[in-house]
Each structure stands twice: as structure tokens, then as C-alpha cells.
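A single protein chain has been omitted; all remaining protein chains appear in their positions.
As written, the chain order gives the labels A and B, with residue 1 at the start of each chain.
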Amino acid sequence: MAHELPYIAAIEEAIREEMERDPTVLYFGQNIATHENDPFLKQFGADRVRVTPISETAEIGMAVGAAFAGYRPVVELYMAEFMLVAMDQVVNEAPRFHYMSGGQVKVPIVLKAGYGFTAGWAGQHTGSIYGMFMGVPGLKVAVPSTADDAKGLMTAAIRDDNPVVYFHHYLLTLEHGDVTDGEHVVPLGQAAVRREGGDVTIVAIGWLVGKALAAAEELAAAGIEAEVIDPRTLAPLDTETILRSVEKTGRLVVVDQSTRHGSAAAVIAAEVASEGFGSLKAPVKLVTALDATIPYSEPMEGYLLPDETKIAAAVREAVAEAVSA
Amino acid sequence: MPEPLDTQRLTWMLTQMLRIREFEERVKRTFEEHPGVIRGHTHLADGAEASIVGALAALRPDDHVLTTYRCHGYPLALGTDPNAMMAEIYGRSDGLCGGYGGSMHLTDTARGFLGTSGIVGQGIPHAVGAAYAAQISGRGQVVLSFFGDGASKQGAFHESLNIASLWKLPVVFVMENNNYNVVTRTEQEDANAAAGEPLAVKATAYSMPGTTVDGGDPVAVYETVGAAVDRARSGEGPTLVESLVYRLCAHGNIIAPPGIPLHFPEHEAITVFGNAEEYEAAKRGDPVPRFRGRLVSDGTISAEEADAIAEQVQAEMQGAVDFGLKSPFPAPEAAVNFVYA
Partner (left out) sequence: MWRIRAFEERVGELTRANEVHGLVHLSIGGEGVAVGVCGALRDDDVVYSGHRAHGHAIAKGAPPAAVLAELMGREGGLCHGLGGSMHLVDVEHGFFGATGVVGGNVPLALGSALAARLAGGDNVAVVFFGDGAVQGGIFVESVNIAALWALPVILVCENNGFAEFTPRSAHTTVERVSDVVAPYPIERLTVDGGDVRAVRVAFSQFLDAARAGGGPMLLECLTHRFGGHYEGDAQQYRERLAADEWRRVDPIARLGIADHGVELEARDEIDEAERVARASPFPDASLMERLVYAP
């Protein structure tokens, strides 16, 4: 059974239900729980829900230390870029300790941050920088594209004994969707096939899943049936599902709001080129942001970013090309 | 006020100081006697024994301790097996962390030694998180956060002390000021030191007490840290304790590419600043023989007892070296274990 919720409420539902289920889950960060009527504060109290100053290094470091001592903090970071202020804690501390201690400690923390808010938020608040966190051993990266997955992946992230960076796209905030009632876990590391098709595989990240589906409808009218895959987790990456699809279709288009070399698309393309070369009938196509800081002015912002038109064009190119025997 | 130290506790303190010194000297000697066994960068506690032991003497068994890459001394005093520690430093599978961490990342969660970061200052927020956990767990635990003077210039120090004060967390920040940050003297990098002020003044920005203590006197450290621990345990919040120590060894062994034998050079006072007299004076005031001398001369223990302890300690640490050398290396494929919990 399901109930309709906006994406943002689905995330909060997951956090709330996990906090109800497990008294060691904490929730803190800037600008949360600042008034006595805040629902989290009222329900869980000032021990488990706290507002912090603007101190990302300390916020994330504290999460690590509280995790050492048996708690499971969820840190509200608001924007992906704010993690950059505390990059050491995210990349060089949190994911290292389980390993360096020979398994003695665990760091079950969730770093929750919005990304990709391309609505005039300009150069420092708009990035899709999840690529920076892939390939960090010990660190998991989740990017839900639907309200249901937003809940399921947050639940999984909180239950996971590893540090998880959980990115939620700002333009999805108010997207309504059917959310599974009650306990709902979407395992980390499992991709979802959103649309089946035999002619081309489109792998899309986050908000662009919706754009890829829209492009697929347009292409279907022209007789091209696209299979759309949503990885849902970028680390660990479900390359199996992607490779199986490419084996079927022979063509791959990867759609990612990040810049070209900073993208998940680059990693996915490399994996398929390396492990699925025999399946490919055409070169892999990458549809990513152009390599520039996101500009403020609207027409330039639009020029930079992937959209349905660019996705459809890339698919047509992939379909038209054929690798010579 | 912390409980006065009786003969048993004083003897324990001397023993721990001797153990730490002997362990560290054996680590240093491994570079000469068994070249190639220790790889990478190791940092020793020579000169800090009184400060380490004095501080830890104020703790309960369920308290937590976090420190920096100069981390060998603390677990020894907390009761960690020196065999496992030496094996870890030697990169062996019987090491404290299975060979995964090495000298800079010793961890012994069973003894409250939670996890050691090698990045200057970044362990301070970890300690604040452990203190937050202690606060809400309600068992009255306290956390000691050890770091050097260099770390007090890191943003992480500022952010952590502010939050600890704001939330009245049960943490004591112990800054071991040894006046050097690798090859830089503190007055070259710290505005307070340059102005001739103790670094404890930084506490005034966080509404917390700041105090400076002679880190060469374990009893003074015990009393100062003990008072701060009591304060934290009673819910009154954190304290900054500046413990003045002199590092009686170089910052660490030399950093060199493979092929060049590693060794411990002389202290930076000599090699960089040409100030052998500063180092010699500090050696004359070495806290370990000083404390031994004090306990013998005030009758707490006899010279024979002190010698006996020293002999036992030597045997213990020889055993640690032997254990480490005999311990097998981990299988290479073990490298991919423990990536994820």
C-alpha cells in the first residue's frame, strides 16, 4: 500500500520512522529544530535533535565521533557544496576508520545534502558534485529520483553501518509520488529499470531520470524504444544491471547533470567500455553539463545543462551509428 | 577535586611513564636494529609521558580518549597490549588493527581509545561527537581530547570548542604544547605565542576555563585535568588545559622514498634552529627520571623498587619487539577486507 507525498516529505518520513525505531539515530545540522514547535524536536527531544552553528567540519566530525560511541547521526548539510568546506571529514576521515582500525569501529553516518538547484542559485550553490565522492573506498553515495526511493534509500542509508552521502535534487523537492507505507528499504547498490526497451540503454542520474523518460516517449513515437535505468546508488554502483541492459540493446547513452570528467557518467562509460565492450554497437554517448561553472543568467544556465532535447539527440546519434565489424 | 594520589597510584604513574618511554625507545631502536621493519612515518611520545599519564590517571575505565598521530603513549596507559601495538607498528596481522592502520591510527575500542586521525586537528570534532554521545547516554562518561599546539590554529579547533561550550559537553581539551609544529616554532605561527601569551587564553573566546600546567609534572597534570574532568562529569561543560611539554625526540622519523633507510634525526631545535642548548636543557629536565627521583627521595618507593620496575618494563617491551618481529604479515588479499562494515 502507498500514500502520496512530495519527495521532501518522503525523506523526512524515513528519518522520522527510523528515529522512532532506533533510539540511537540522531538528527542535527544548521537551521533545524530552532523553534519549540518543530515536529522533530517535539517528538524526539533536544538530546537527539539539535541545531548547530555554521561549522561543517565540526558537524561532520562530531557525527564521526558520535558514531564511534555507538550512535547513528544524520547530518543535515542542506547543500552539496557545504560539504566541500569539510572535505577532510567526508573523504579522509569518515570512510577510513573502519578500515584503518582493522574493523574495530564503524561510522554509520548519513550526510544529507541537496544538489543541482538550477534556478538562478548561481555558481556556488548549484553543483552536481556527487562524482567527487564516488570511488572513495568506504563511502556510499545515494541519489534518489522518486519520492518512494527517497524514503527507501534514506531508510537504507540510516541502517547502513557505513558513511553514506545522500544527495537529493532540489528540483525534485515538491515532486509528488506514491510512497510505500510503513517500513520501506531500497537496498543501496541496486539500480532500477524505469522503462524497458530494446534499442538503446539510457542511464540517467537523479532529476534527469524524469528528463530521460520524457525523451524516451518522444523517441518511441519515432520508433526508437529506449530502456531507462536509474542507478539510484552511485557507490557502490550496480554495473551488473547496466551491463545486462547494454547486452540487450548494444547502445548506451549516459545522462548526468555533472560536468564531463566530474560525472558519474564518466565512470559508468568506463565500466561498460571495459566490461561490456563486446555488446556495444556504437560508441558510448555522454550527455553532461558543459565544463563551466553554472552561470547565473537563465539562458546561459539552460545552455549548459542536459535536457530532453539533448538526450533525444544523443540517442539518435547512438542509433544511427554502427561500429564497423 | 580529584582524589589525592596514594603510593599505589603514584607507583602506577611511574610505571606507566617508564613503559611509555621504553616502548617508544624500542620503536626508535627498531629503525637501527631492524631496518625496513617500520615503514612510513612514526611519532613518539618521549618527553610527554608525565602529561599523558597524569591526564589519564584522572579517568574512569568507561571514559573515552581520542588523540592525534602521536598516539602510542595513551593506549599503553589505558591497558592496551604492547605486543599488539608493536605488531601494528610493524604492519603485522597480529597488530592492534590487523596491520591496517599503522603507527598513526591505533585504535582500541575495548579500552575507550576510539579512533585516531592523522590529520592535524581533525580528531577534535570526533572527540566532541563522542562527548555528545556521552552526554545523551547519561552514564556520566567524560571524553579527553588530546592534540598539539599546532592544531589550535585549525578551524576544527575553533568550531569544536564553540559547540562543546554551547552544548556543555563532557569533554576536556588537552593541548600538549611542545612549542613546535614539525619544523616551525609556535611563535612563528601563533599570534598569542608571538605576543608571549600562553595558548590557554584562546579559551576565553568560548566561555570556558583555560589553564596552563607544567606537563612535566604528572601530579600537577593529574590535579589540573582531574579538576576539569570533575567539572565535565558534573555537567558544567568543557575546559581547555594547556599542558607544557618538551618533545625529547624529533617530530618523527625522516620521510624518504623507498630505498633510503629511515631513521630518527635529532630534534628540530638542533637541526633547524641550531639551538642545542635548548634541547640539552630539556633533556636535563627529563620528566621520567625526574619523577623517579622525586618518588625515591620522598620515600614513596625505594631505589630498588624503582629499578625492579624498570627491569620489568624493559623485559616487557623486549617481548613486544620479539612478538612484533615474529608476527606474520597479513595475506595480501586481506587488503580488500574492512572497506565496508
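Note that a residue touches a chain if its C-beta (ideal position, glycine included) is under 8 Å from a C-beta of that chain, and two chains touch if they have at least 3 such contacts.
All values reported here derive from a predicted model rather than from experimental measurement.
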Touching residue (missing chain; options B:M104, B:A156, B:V172 or B:V229): B:A156
Touching the absent chain when the full complex is considered, from A:E217, A:E247 or A:E298: A:E298
Among B:A110, B:V182 or B:A205, residue touching the chain not depicted: B:A205
Subunit A residues touching the omitted chain (full complex): 30-31, 34-35, 51, 53-55, 57-58, 81, 85, 119-125, 290-293, 295-300, 303-304
Positions on subunit B contacted by the hidden chain, ascending: 153-159, 162, 165-166, 189-192, 194-195, 201-207
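Here, only the chains that are shown with their structure count from here on.
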Gap in Å, rounded to a whole number, between the CA centres of subunit B and subunit A: 40
Residue numbers on subunit B that touch subunit A, as the complex places them: 64, 66, 95-102, 105, 107-109, 114-115, 117, 119, 122-137, 155-156, 159-160, 162-163, 166-167, 337-341
Subunit B partner contacts - residues on subunit A that touch it in the complex: 47-48, 50, 52-53, 55, 57-71, 73, 88-89, 92-93, 97-108, 137-138, 140, 161-162
